[in-house]
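The complex is shown incomplete by one protein chain, all other protein chains being positioned as in the whole.
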Amino acid sequence: MTDKNLLLAIFEDIDPAAHAVDALRGLGIHDEQVTVISGTPITEAMLGRKHQWSNVTRFSLGGAIIGFASGCFLAFATPNMYPIIVGGQPLVPVPPSIVVLFEMTMLVMLISTFLGVFLDSRYPSYTPKEYVPEISDGRIALLLDCPGDMEATITKAMTEAGAESVKRAEAQVI
Amino acid sequence: MTNKLSRRDFLKLASLGAATSAVLTGCGPASRYVTREPYTKMPEYNYNGQSTYFATTCRECAAGCGLVVRTMQGRALKAEGNKHNPVNLGKTCARGQATLHGMYNPDRVQSPLKQARGNNPTDTDWDTAISIVAEALNNPADTAFLMGLAPDHLFDLVTDLCKAIGAPAPIRYGALGMFEARATLGEASRAVFARPDMLFFDIANADTVISFGANFLETWVSPVAYTRGYSQMRRGPGGKRGRLIQIEPRLSQTAAKADEWLPGAPGSEGLVAVALGKLYAEKKFGSAPTAFEAADINLAAEASGIPLEKLEHLADLLAEAEHPLVIPGGATLAQENGLETAKAILTLNALLDNPGKPGGVYFTPANPLSNKYQRAATANEMAEFIGKMNSGAIKTLFVHGVNPVFELPKSLGFEAALAKVGQVISFATFPDETAMLADYILPDHHGLESWGYQRVVTGTGQSMVSGAQPSVAPFYNTRATADVLLAAATKAGGKAAAALPFKDEVEFIQDKVSVLVGAEGGFYNAADLPAFWALFQQFGGWWKNDSSLGVPPQTANAISKELKVSAAKPEGEGEFHLFVYPSPILAEAGANKPWLQETPDPTTTVMWNSWIEINPVTAEELGVEDDDVVTVESAFGVVEVTVYKYPAIRPDVVAIPFGQGHTAYGRYAENRGVNPANLFGTTTNGAGDLAFAGMKVKIQKTGKKRPLSRLESKLGVYGIGMSEEH
Amino acid sequence: MANPKIPEFKADWKEGEEGRWGMAIDMDLCTGCQACVAACSMENNVPFVGEEMSGYGRQMAWLRVERLWEGEYPEVKMTPFQPVMCQQCGSAPCEPVCPVFATVHSQVEQLNLQVYNRCVGTRYCANNCPYVVRVFNWADYDRPEPLPNQFNPDVTVRRRGVMEKCTFCIQRIHKAEDQAKSEGREVVDGEVAPACAQACPADAIVFGRMDDPESRVSKLSKDGRAVHLLEELGTNPRVAYLKGGSNGNLG
Amino acid sequence: MAISANALPHAHADEHDHEAYLRKEHLMLDPKPRGEMNALVMESMTTTSWKFWVIAAVMAAIVAIGLFGAWGYMIANGLYLTGKNRPGYWSLFLVHTVFWIGISHAGTFVSALLRVFKAEFRRPFTRAAELMTTFALAQAGIQIFAHMGRVWLAYWMFPIPNQRLLWTNFHSPLMWDFLAINTYLLSSTMYLFLPLIPDLAMARDRSTGWRKSLYRILAMGFRGTEAEWTHLRIALNIFAFAILPVMFSVHTIVSWDFAAAMRPGWSSTIFGPYFVVGALQSGVSAVAMVVITIRYTMKNMDYFIRKEHFDALGKLMLIISMSWAYFFFNDYMVQWYGGDKWTDALLHFHEAGPAGWIWFMMLITNIAIPWLVLWNKNWRRNPVMLFTVGLLANVGMWAERFIIVPVSLEINRMPFMWGQTFKPGIEVPMFIGTVAFFILLYMLASRLIPLVPVWEVQEGQMAHSIRKYGKEPVVSVADLE
Partner (left out) sequence: MQKIFELLKKPGIQLALLVVILVMVSGAVGLFYFQTQVPPAQPIQFPHNIHIGLQIQCLYCHPGAWRQASAGLPTQQKCWACHGQLKKYWQPEVPVAQWPVELQKLRGFVESNKPIEWVPVYQVPDFVHFNHRPHIAAGVNCENCHGDMSKKTVATVEETVNMGWCLKCHMERTQDDPEKRIKLIDCGTCHY
């Protein structure tokens, strides 16, 4: 037995889970020590937890900037690297450049948004994790990082809050 | 002789590498590396990727245009006009441009062949071939030569040979000669100007030209020279743009360039000419001379379908003109009344007082080599010759430069007569119809591989002979016919050997042109033969600097003779006049050149096939549409041909171009289109020329369809498929 | 604000700029004889495609002689023969639409270039050419031996999937320029002629330097009879067509 | 599961009936426990009859021969096998490219636009529509590549450094097209994948064997933590907003391929929106067809897809058909009124030329039939009727592209070079091949990918409830995000 344990409490509905979150706070468990896992997106607010931090928007913004820059490179720099005149048009045509800028901005922005999800969520990761398949059937699970000595207290509090089951979480290949 | 296809041999994985790199680059098969080095000791300059140019003479027709052939590493790349040659002054026609497709044609006869009239051809060797020729020369009385209109040096050689051994003189024939009715023109010239010469019409300096169906921009006599003349006339040397009026049943390419096209009925041109003469004389002098006195103007208008006002208008134009000129065309003379028509037209020229004046009619200059003008045989002469063949009097027939099985009207029965000839020896370069029926094909070089010369008959006022030299080494195991004959003559010995004591063709030609060494007034002068010969090759011939056109004698005589012209009586039954014209692109012998086949006809833009031109109104009456196949039937033959609704043809006339319909002659010509010569009859005119333009034919719908390949868009050009209103 | 100058958006050619090479075609003289078509095909290794293909609009000639019909018999008239080849537009609509720079404008020769080996075959240029003068290699056309002996080594042989068009015989221009340069002079008028102009029996096609006001072609192009095809499109073509009668022109 | 709207106590029987009707009608009001729904979806994926494989095999054969076989043959021999000529340099390949790109639009439209505007009926078939986007774009890509004369050099369109020192020509609408289609293909694929992750995790949790390994790899270790959901939701929001302008830009740029050209009839400023609406017309119709097909061929789909969806799609189709008619009229009107003689000739050629019947067919199938059928609620909700209208609208849109590309190409400013004949060539088997390829891909995907986004459906069901205002039970939706 270590001094820290991972407990997995499974709830059937949102309300008991919210109660459990409150109960945990009462027991002095920090929000950071609790991970909520659910099969359906439920907002932090539903459980009365604080807002989750996400870097995806920053990735998007960064991507948009990189995309714009690469668009600029393609539209403004490459024609000058080997100047070729076509159709009596200027070397760097303004209206077509706007198309290039737009498409490149969007492309890199969306790619980096996508990658942002991956990076933020640490995808892909196939290492064993604490998880039970019932979650994707609609259960809500609280994954508690609890001090070893509080295990019994917490288990009891969870059961009281309406947990279906509380057990030691074991990392498994999922 | 190496014949490397591709430099890509040098890639180790040759086939794979070549294929992939060619596909990847989208370019190839490597034009630059098609090397052909005929000489083992190639001159250094020839080795380095520089072009060498050889002046020679075009052999696509008999006009004698000068060519300059660009060659590189022993292969000919391009035929260009010889800018010194007075006939074409550096210009060429489409046929001249495509001449290389003849030389590099995949279907040439590659070595001497022995065959049983087209069956079981087997290669033979030249020694055997020469002994066979020699044997025939030993029996001169039963030997006959049938030759084309080019080249002249060979004709001269054969003439000398025949004279020496006592064989009948060689006969020349060419379909273009027939289409131009040259004999008729000569006869008319004899009657009007007292000399049976080829005439030169000075279009360049005329200001009003009325052409009776002379398609001088297409195939007539010397098209490049006359096109140049036309161009000068339009620019107007005197600051006045010349005017051209064409009277012809269908709008030909020449008529398309005319200011006015008058669709005169075939056979009525003589009447029109005399009517014009009368109107003109009355306008200009108040009364008409004897020749035109009896002309019936109303009859002319009625017979030709040209309204009276138009005739008056033409007479006005002639009267206003400073340099009026009237030209008789081939089809116009190829009528039963053709000789009278020709006389009428020449007399009209006499009335216009243009003979011997700028913009008028001249005799062509005397040729520096021989002033005898050897014209093509007429239909009558050919019929006579065929009769001789039929009678079995000819044991050996030599054929060179002509394809009578294709070019002669079928009705004359040449093919049947050929079967009665003991032995036929063809010198054809291509496996044409006649060659296929020969016992031996002893292939001559292609024109660009040959030595020779051509007397220029017309097209320039300068007296000239156009020289030919090989631009490349012979591609196949062919041999110059002159060399074959010389070798055979030597072998035969006797008179033949004595008459032709020449080592080879070149020596013979040098002997012939040696009369020009030191001649005065030439483009160049050379004191001795080697120097002359070098210049002769360099400039591609010899010619005088100044014009030496002959002036026809006083014309008063001519206009005081009465002209008897009546409308032509058509031959055969049927409701349509058949108008056959030589295809401006293919002419008589262009059908085997793929690019000529693909060059669109100037007026119809049709490629690769034959068609029959029918007026849209007539077509509607017949119930035929574009691309329908109809049968055209004359008393002598039937052909099936596709309809082209031609908006500019008389409703009672149908036209078929001549040039297609080969049954042999290589993959590009074979079984393509129809040969309208199969429809021709046997009627001849007063000069013995075939009255091919006086045929009547029947047309019947077959219900079949055969789309024509045309460049133009029917939709855009005729608005087919769209109604008029919007 | 005296004389406000409107800035030019599409800036690279200026009104009145003639270009370097030009052609003038006298339609009064052109007899439609097709010598130019044949000459061009022989010079530029243009393949022939056979009856079916050519009838289906796949003829490869770089040059065609147009004519239309007007009226009905007997008042029928054929419009003058009009050879149409690439007009070498100064402001060519075909050029900007190529995604890979396969058709570009030569700044030196002021010609419209087709770089065969760069072409990927989108055929946009052909669509955008108002003169419909570009042809596409729909297949590798068969030229049986020994016809390839005739290939002009100065001109690339094109294979399937590549666009091509009239080049004003740029190989001849280069050769003449190279020759002139090695002799330390400029190309003189009449020194270089494309195959079509060289062959033209009626001398209807005149080729030469447009930037030389004394050259035959620039004089002809300034003639009152000179028009340009589809001038209203502003493509600035380098081929002038002389309409009407040729009275008093040329010497 | 019980995260659901509980039924209110009922006062009257008819109220109860009305509520029952509402529940029967709306999927969002007819919640099932999540586990049950999961089971339904899993079952729909794994229940495969032999007929399925027969059809799949036939499709695969058509793809192998009609598409790849024919294409390979064409690459080896040249484009003379097609019906193209001068002046019809572009023809069926471009028609089919535009056709497939048009179809691809609906996926994004249904999924992103309706997501942005929270149109709840979208939920069960967003994935089906997004799959269509990706697969149709693949077909469009095949057609574009087939169109190229030298497809093996297609990479020259990539703006990458190379030994020739040459870059690409950004003046060219084709280059914009290349960029836009690439952007669209990549972003729509990502947009398909992101919301798929939770469903893949679900499938991972309830499958065994090779499926388990496959889903395990694809789900990438998704558990459903708050953080994961948050990232996903934010990303989806960004995607939904950003992909819409991309979508509009793609079809606008496709239209610029034509509109930027200097051709009568093509050079039109209205082409952008006209093409976009046309794309939606064919795309939404195709979605309707796909949805109907799924509903009647796959197991358990009758729960997820209901008449309300047919109804909604029918309404969409009607609106879009009206807009299309408007844009068509707009384009025609302006060209007719202000066009030069060439445009006049072209418009006349459209109606009176040899392809005139296609022009009239386009008007009938795109305007007359949708307007006559879709106004009626019962007809709209009739799957056979809706399917037929959808099919005809697609035929009509094909006809529209046919009129715009090859038929318009026949008319140019050189009447001598107007077109004269059109023979369809190898494009026909290749088009059939792409249709088969599309169907095949879809069939295979339906075995591998949960076609219904279960979590989205459940999310929707959580948010819906029936509230009573006065005596009327009213459907209300809560904003969960």
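So that you can tell them apart, the chains are marked A, B, C and D in the order they are listed, and the count of residues begins at 1 in each.
Rule of thumb we're sticking to: a residue touches a chain if its C-beta (ideal position, glycine included) is under 8 Å from a C-beta of that chain, and two chains touch if they have at least 3 such contacts.
Please read these numbers as outputs of a predicted model, since none were measured by experiment.
Contact with the undisplayed chain is limited, among D:118, D:164 or D:471, to D:164. Touching the missing chain, out of C:59, C:156 or C:235, is residue C:156. Chain C residues in contact with the hidden partner, per the touch definition given at the top, are 101, 104, 106-109, 111, 113, 115-118, 154-157, 167, 170-171, 174, 178, 181-182. The chain not shown here touches chain D at positions 162-166. Residues of chain A that touch the chain left out of the display are 82-84.
In this text, only the chains that are shown with their structure count from here on.
Each chain gets one centre point, the mean of its Cα atoms, and the points for chain A and chain D are 29 Å apart.
Work out the mean CA point of chain A and of chain B, and you get 88 Å between them.
Centre to centre, using the average C-alpha position, chain B and chain D are separated by 66 Å. Counting partner chains per residue, chain A has residues 84, 86-87, 89, 93 touching two or more of them. For chain C, the set of residues that touch two or more other chains comprises 56, 59, 64, 66-68, 93, 95-98, 101, 119, 121, 137, 160-162. The residues of chain C lying in touch with chain A in their complex are 10-13, 90-98, 101, 103-105, 107, 236.
Residue ranges of chain C in contact with chain B, taken from their complex: 28-29, 31-35, 37-39, 41-43, 45, 48-52, 54-56, 59, 61, 64-69, 72-74, 76, 78, 81, 116-117, 119, 121, 137, 144-153, 155-162, 195, 198-204, 245-251. By the touch criterion given at the top, residues 3, 5, 22-23, 25-32, 34, 36, 49, 72, 75-81, 88, 90-98, 100-101, 104-106, 217-218, 223-224, 227-228, 230-231, 234-236, 239-241, 251, 253-254, 256-257, 263, 475, 584-585, 594-600, 602-603, 607-609, 615-617, 647-651, 672, 707-712, 716-718 of chain B touch chain C in their complex.
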